[in-house]
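Every protein chain of the complex appears in place save one, which is left out.
So, chain A:
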Amino acid sequence: MSSIGTGYDLSVTTFSPDGRVFQIEYAAKAVDNSGTVIGIKCKDGIVMGVEKLIASKMMLPGSNRRIHSVHRHSGMAVAGLAADGRQIVARAKSEATNYESVYGEPIPVNELAGRVASYVHLCTLYWWLRPFGCGVILGGYDRDGPQLYMIEPSGISYRYFGAAIGKGKQAAKTEIEKLKLSEMTCREGVIEVAKIIYKVHDEAKDKAFELEMSWVCDESKRLHQKVPDELLEEAKAAARTALEEMDAD
């Protein structure tokens, strides 16, 4: 896929002759190795879902949260090195509370995305820091409505209707593009996200996974929270039936 750096990839402060910084690209590879993370913007909110690959049967379901609330109105789903992700989430939480204590209103999502992106980018500027090995999908609902951002290890941050990172991101992106997001409510979005994650999960390579989903929408009173249990079960059931129908063909 990509050429080996040979000499230009030892430090994040070195450019290669063709203008690439290899360390950042290697960091992106760490993200590609993790379970798929999807975010979509529906007409009344954001839905995020994570394919949590279960490393061991001894793990308690519901532990190792991959989606974290950053403030009342926004949350982050993390893909890649989990410990790096925790650091980014901690920084985002602190930026959000700091903004509110200074300006008296919840931090606008685009402002938060900019700050997180700056922080991630910071770690690509010095030789004594390594880039974050994780990508983040940030979803929030502020005065300007629901917004979805994705921040990559390079520090790039764009606003999206639908975003996917991790192992199955290509397949997931294709599926998301098929959806009519502007007409979908978050309730329907939850079912669709579950279906996509079940679909892109590779049964051969990774056995078990746990589906973790969160939303921020009018129905959740614009608060970021885990998708309610009954809706989550409904989504999982719909996803399993959809998968069986596909296999039956």
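The rule we apply is simple: a residue touches a chain if its C-beta (ideal position, glycine included) is under 8 Å from a C-beta of that chain, and two chains touch if they have at least 3 such contacts; residues count from 1.
In this text, contacts and distances are computed from a predicted model.
*Asks:* Name the absent chain by its UniProt protein name; which of "Signal peptidase complex catalytic subunit SEC11", "F-box protein SKP2A", "Proteasome subunit beta" or "Aldehyde dehydrogenase 16 family member A1" is it?
*Replies:* "Proteasome subunit beta"
*Asks:* I'm checking contacts with the chain that's been left out. Which of A:R20, A:K43, A:R72 or A:K173 qualifies?
*Replies:* For the chain that is not drawn, the touching residue is A:R72.
*Asks:* Of the listed residues A:K43, A:R159 or A:K226, which contacts the missing chain in the full complex?
*Replies:* Of the candidates A:K43, A:R159 or A:K226, A:K226 is in touch with the missing chain.
*Asks:* Need a quick check: the contact residues on chain A for the chain that isn't drawn.
*Replies:* Residues touching the hidden chain, for chain A, are 65, 68-72, 93, 97, 101, 225-226.
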